[in-house]
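A single protein chain has been removed from this complex, and every other one stays in its place.
Labels A, B, C, D and E are assigned to the chains in the order they are written; within every chain, residues are numbered from 1.
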């Protein structure tokens, strides 16, 4: 039941093995300031190593929004990369260096969710724009409420400043036709459409229902061998980025160490005796 | 309203920012002669650079066919690579050199549609065989009429002479099972099936309806920041062919220049004032 | 007509050009012993080269199961990599060498199905767990009965000992959300779900129906140019693992030899005369 | 003895099978104007297909320079990408689009030398700066005079505007230490150093000697099977960019057509009879 | 003349634009403790962004050693990954997770030298074993004294625990034969051999001479356009890991921003007037 508070993120362990990360700025529809995305790796790197945690649920505080995207006020501060002063851009090459450093940092913070060794279940609800989609495609599973409204906003902002979506969305869903359409028009799409194309795993009527389902799946995953669960996540993400031959070699090399675990006899015994297995921490 | 005529292609700008390319050989079901596919890069390379154009709609003249595929009469001319004379194939290696030059040229012409910097919406209708599919998978969006009949004809021809489909179709739709089936059997499939697997974005009862929808989407895309639209197309195609890490680096490096655009303040102001933004040409 | 028997595999040619491989250990729900997976390449390498064969149907004997997975008794033998004796694992590095050799061998045996030059249609029915899925994703088409129950069992076993599924499943179906869910929870899924995500091509009420459909499709494929069919399979698998540019070059280079085949005039003549073409063996 | 003249390039066939391309602007030390690099693909694409040509020698007119690099006067024209007017760069994204088109065009023109199917021997002499190195690393062999002075000028110009060298030089020579040093300091290096690191194949006292050696090697290559020579060039360039497994597959697929050539019996007979073989054109 | 002290690293700016990083634990032959390699990214990430710095020289304090490798006492602490207690390795999979985290962290710390945006010149002297080589191959240039003795120690330690050398050395020098020999035998090699194979750029009689040469080259690099210098480093490292086509696209996209810099006119004017250019900070 330990709870750790970051500014605008609440992290708790509501149930054995399951952490809950709540984006907590509901008065601003959970819009992200720079401080907030800089906090993401602090949250997820810690959970990645925390042996008390086997699965993570990520949701937004309040009913209105998972996140309304970047906080425009914070982005519009003169001198930021989105609103440079004339002197900032007087030398294009020097501004570009500054921008690249900013972009790599931003991308790396969002990628910390994917890099986290434990599976992450993202519960989307209500307004889910821009960075909400960037974040969600770094998660492993996505569950949403029927009133979720998604949008990839690049073409409405004037620059396709990708921090995650344009790189990952085509590899999450199967229809490239659909990806191109929602990215080139910035049109809003809803839960049913997200389910049909395979972006989300399931839809629930309201946030409570979605959270309950996330807890249910999280509990299922938490009951399984953590050695096998974390290797499975690791392999699927590796294989997305490599060819079959490189994938097969990597998994065999990885398992040369992982096979030698008590989880195997524990799992085998549980299968025989029909008793729920108890696996060691990882 | 400017119109440019190539032999068997009509190019017009029916609406601000939107070009219409019509394959224009309806008396032969828009079947492609060699001259016609050699014309493709002339059409699309010019539109790619034309600042008056932000989106392109590609359709076939007449109601019967988007295209019935390669013109067999033109392919069957003795001495062509499809119908070589004995002396042409007497030396397998020399014939192979000739064939490779031919194939690279053919592939490159079809690829000019994908290479075009502006999004291309392909409106398929009626008979859409062979090269019709090759072309359509180079486009960004695909809309079709309910009577469209598609077919990947390689196994009916006796040689899998790929100019585009076998390379791109598996990356356009999500089900590899389905791709293998339609490619290994050459069976015809219709609009509903194309929609279900994600090959097309939507279906309309007739060509007029499909064209109207294409115009509607084209107008939406044309109203968005052209800087962001063209970068979005560029990134999605790059990311299809590279891993996530290479994708994220590339987009950050690209945006170091692209961020510094008037489209951003124009878009921001438009969002604030709810007035339609007017973006500069690109 | 001709039938060849391997231990636990029956291979026949029930129809011209079509081979049937039956996993034949129904009394143990077709569970795989080590001897059985070591036999796979013998079966499929021979069919790959056999000019009498153009398509292969793979199914399990009996009604209850395509395969219940690895034979646990055989896996649990003390001294096997799944159940090493203390002295086997005393030196982690030496055990790892032994394990890697075992894993590469196992992967290579299963991959022989994908490597087979002729298309393979996998008919799944009843229990289809673990290695059943590993095998099925190496096939080209998948047909199943309505009572098929699939499961990716890694997280229930305690180790993600991938021999095929975790590398190939994400490239077979379109929804990465769904792949992660079934792999991280090991939950059973049925025929309808497999069809919806694109894992199987079609569902039939019972095994007889599924086998009949497999025969029907096999006959269609067998009636087509074997030069084009085998090149199509080859290209689609190559393109899954390479970028578009590498894919287009490879197909052009391959076809520089393949274009020069009698299958082309035979196919052309057949199209003209509406007579079924007869292609030479391959 | 046919001679074709392009503006600033002279192309002749001084000897059977051997073409000579001379950069011909000696009064400006063969410095490249935009028109000149736009001419490169016209020259090399034509030679690539010309059956009278089996090897190409590329040199610069006059004794002073192979090439002194880009013509600065032509680069400094207001409105060029190197010297944009304020209005050209007012919108960074729009200028970037213009620049990318320019850079891709420039790179593609220089790459035409590498793309040429026939081996290219580059004879460097005297001043060989900037684009001289860009061009030389696209050639297959490099021969130089003892007075050649090389330099990679990027860091002296203020921008690493790579058209070839920074991509190819690390793959031409073996010492990455040396590549970094000459690229980061822009220091001039001479013939001996170029030979030691493997950038050039040999050194001759003067241009006449170097040209004579180029002719000698060209004659050797021209006397060999053109089928094998052109495949060898093709394979080595492919393998530079792909892993071993992809390389071996590609060469086997390529040779499935190329093996079936009269060059093999011609070569075999020549080996037996010690008579110089005569191969057909290619 | 600002000096910053980390534990066992001294960082100074002895000359305008040039930072000097000294490994400072001479009483232990600059052997690396865990604390020391954890400090590397603090040192190099700060210099990477520091606009006062354009080039970095890295050397070891004292005359005896650049570094004698890992501090064995620190590695041998019971409970470390190199000397685990029985309970640490009781579960092979759990130990493997701990080890991977350790190894990724270690690799990432060493890689911070390569990731640094400013060129790094490594001055090797005396004993240069194990991690000394790991570090040196992350640098851009390598200079050594005639008494430097190098060794890749993996096979003498009992495990090829690569943090850098086995991945990078084959891409730094040209002879794979030599790389295999020194890695498979762990034999010591000296300065002359390192120069011959291209591992080092030059040799000096003593440390003072080598440091002077490093300063000289650093001053040359520091006098050049920092926009072009840093892009050159960036491009060469990118191109080592990507094919030519991906390399050319990346550099063009990068330069679309970088071309628009005052360094170009400053460099041009300097070339015209023969006056040393003064470039802005970066």
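One rule holds in what follows: a contact is a pair of C-beta atoms (placed from the backbone, for glycine too) under 8 Å apart; a residue touches a chain by one contact, two chains touch by 3 or more.
The structure presented is a predicted model; accordingly, all values stated were derived computationally and were not measured.
Every visible chain touched by the undisplayed chain in the complete complex is listed here: A, B, C, D, E. Here one chain is not drawn; of E:77, E:155, E:208 or E:269, the residue touching it is E:155.
The chain not shown here is touched by just one of C:49, C:63, C:192 or C:205, and that residue is C:49. The chain not displayed touches subunit E at residues 72, 76, 81-82, 84, 89, 92, 95-97, 99-100, 103-104, 107, 111, 154-162, 164, 166-168, 170-171, 173-181, 183-187, 197-198, 240-242. Residues 49, 90-97, 99, 101, 117, 227, 230, 257-263, 280, 282 are the ones on subunit C that touch the missing chain. Interface with the hidden chain, as seen from subunit A, comprises residues 238, 242, 246, 249-250, 253-254, 256-257, 260.
One rule holds for everything that comes next: only the chains that are shown with their structure count from here on.
Counting C-beta pairs in contact across A-D and across A-C shows that the higher total falls to A-C. Just one of B-D, B-E or A-C has an interface built like that of A-B, with over half of its contact pairs in common by residue number: A-C. Averaged C-alpha coordinates give centres for subunit B and subunit C that are 33 Å from one another. Subunit A and subunit E, compared by their mean Cα positions, are separated by 34 Å. Counting only residues that touch two or more partner chains, subunit E has 92-93, 227, 245, 249, 253, 256-261, 263.
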